[in-house]
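Some chains have been omitted; the remaining ones sit where they do in the full complex.
The first chain written gets the first letter, and so on, giving A, B and C; residue counts start at 1 in each chain.
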């Protein structure tokens, strides 16, 4: 427990500093509306990043998640529009759409996972390839434009993003559940333990009766499912998908994982850290929008500086331990 | 047997709504012209960044034996040299939308009017907002043409007493526009109007406003002429009183005129500026293309 | 004779725990000094301090009578102090030759590959090691890696050579080669420091012996002043008798039978039957294919042939499959295949049997209980319970590995080099543990390069030579000469058996 707190402290400290900064820059920062906005927006990347934590912990990588999200969104919209005449606007249609999203996500993750574990190709290459494939497919299906959900369906589906329970938006609730499940899975289940073991030394894991390929395959499948889940919450937001949906989400998700203290080489995963990392990233955006610091051209530079600083804070703490 | 001609078409890839529409129109025109004129062949290439577009043009020249080139430069400066090389090789050159850095290279220039695009929007704001009104702007991807539009807009509202609260980049992207607008709404208790500068961004902006429940408070002007937006103008949506055109179909005009150069004797040299006009509920039907993806 | 390298009142702590309590100690040119002690006594730590790899918490290191000035292993090496580490210090992706010359490559701007290869070949020849200079370390068995380590040290022209259990992973012949080199260096006036848990080696080699117990020197003696028994007693602090348990005699039915088993490319034509409650020893030279056979049996390598478990034919394709059949294998390569060095004792202990610690949630409590049990069963000396396994002493790592494999309570257990690097006191405990397993009705296959171990433990001995069975010895047939003859190939029992 002690070393957990020590090393999570870094990103957490950065997060707290950002919150203080935000509040100081703009009094509306603390408003329920703004907090809801920031958290709900984090939810997509957040869920994906939780899945990515397992992939990276077990020594893998997935560059395709952003385009996979676009692809899933496209397929989901297409499927819902196609089923509309038969099912009519209503819960069955929405459930069917969700099923399609999860199914496509599962298949996409399975595809990545099989290429990596069966054909034994580097995860970087496989997912770089599928990244191009998914994105092209969406653009192609959308004919270069935007796939839009039927207007009536959309109105019905909207509350899945904008509605909530006890005043808490659905994306936030779902993200929280996924984060808790992820943390439990990483710390307290065999699966998480196996991921860490494989990432530390896959040979040792194999000699210890761990089904290395199967666990790795599962990490990609779970990630695919989580991308599907993220898409389910994403589609009601704008009701559309295009070639630019989910652009660079992969980089953001990976960055969140690494900022959170998971090792890029695998062997050590921290789901809480990832959640903190995601929040840091979306807070930076929020604060840059709320404050009139400098030219908006420099937003990227400030983002870069804060990311590096957040990690410096963390490393400052843990490098004392010598790692 | 008449001689066949090959025309290269080089455009940016469909990374946002407007370009998506432009890609669609390009493909439609090519299909139509190839059917109409069997002796015309087209080569279409799309690029995600200026360097790739230069590659494409080089490849067309070296391997596809093009007789003419229709190009929508990703950026003016980097494409100037390579397009000039095409011209120097004795080929026909049509430049679309973004002019080259050096004048007089192209045979035909077909463009929208970025200055007018900003100005027309600005004039509408000036005419419909009282002095002291507060507006926010969403900018596109940081490029010269975005600068031109914003400058023209600011110049047009100059002296009206309208206050621009903020102008951040939404990068012509729905999601980013949504995020930026959400934060604007948190930051500013009073906003009277939004210049979203692009219809894709306008959609994201409207969602953010709807979420905050502030639909009654402000109206939005987008830009380009996306079918959903035009439809809402036709339906007299109070949130979307008008739109400013910047039709992606201008690529069709350019391709067709270039084709005419090869299949007929029609003189097509010159500059064709397709002005930006205001779409109002009255004239909206003329700008509505339900089959276009944009 | 003056000391070339000496320690004066050295203390060393890791965190709050003091490991060494005031060590005094000297190395002299032309002398082999042996350092012995139980696992975790602090031998490797002393050697690292001497070699500049660790700084002492207090006290002085004297080099040629003056306080040592080196601050790192590399600087020490530049002054002629060379260490062969207990854990391998080779880059797995590089070749033998590249590793040996790492940091001191030959050639000017461009490397002189040929010169290095030739020099490497000469070193390897000197060690009678048949490894190619261009082989990647990753592809070498541990014994060959150890020979490369030795070659690397020899290439350094040491004035002081410090060897941390160099013989632990070597077999008889290689140990002889090593001893010849040690004799040569001693004659050249090099000061040597040597540790080993094989006390016969120490008695044979050492001019001077220092016995360490719990981080303090308890005895020093010159050659001939101390017998092997005396050393063992001084180390452990009590008399040791009956290292090996008494023999068992009542065996049950055959639990594992193997027919015409082959693990390409090396191993073929293996057939044996293992009975309930029996200990089968497998002996052979390094590279004779014992490890490959074992890895084939548990599904880690592609294999062919028939395997019968309790009379029923089975196929085993993975360690997990083997576990389902009640088969477990303890690897000889604890660093690369046995333990997650960066993880804690607990995580390592339960890795292969995690499904027994609760589902879907793993019970931390149950794990901790298992760890407590393992620590006492195997006498694991860990300064802290939650430390990384990599920070344990070598012998204690081996104990963790043993505990981990035993936790599965396999019916048939194959142990590859079980007591590699384990001190004599604990060795005896492990032997009794194996005996207990057999008496509980489990069957054990012990692969070992330690002759007394094979002789003392096995009910039957299978000898392998060049991937084939050289013969099987039973009961009274098991004598040192009989085994050695089969191992070396001077008896022809192999042919009729195959």
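The working rule: a contact is a pair of C-beta atoms (placed from the backbone, for glycine too) under 8 Å apart; a residue touches a chain by one contact, two chains touch by 3 or more.
Everything numeric here is computed off the predicted structure, so don't read it as measured data.
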Full-file chain stoichiometry, since only one instance of each kind is pictured: A x2, B x1, C x1
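Here is the rule we use: only the chains that are shown with their structure count from here on.
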Top-ranked pair of chains - ranking by C-beta pairs in contact: A-B
Distance from subunit C to subunit A - Cα centre to Cα centre, in angstrom: 45
Chain centre separation in whole Å, for subunit B relative to subunit A (CA means): 32
Approximate Å spacing (C-alpha centroids) for the pair subunit B, subunit C: 72
Complex contact set, residues of subunit A against subunit C: 184, 188-190, 193-194, 196-197, 200-201, 203-211, 267-268
Interface residues, subunit C side, partner subunit A - complex: 300, 318-320, 322-323, 329, 331, 336-343, 347, 351-352, 354-355, 359-362, 364, 404, 408
Subunit A residues within the subunit B interface of the complex: 26, 28-29, 31, 33-34, 37, 41, 139, 142-146, 148, 162, 237-238, 240, 242-245, 247, 285-286, 289-290, 292, 296-297, 299
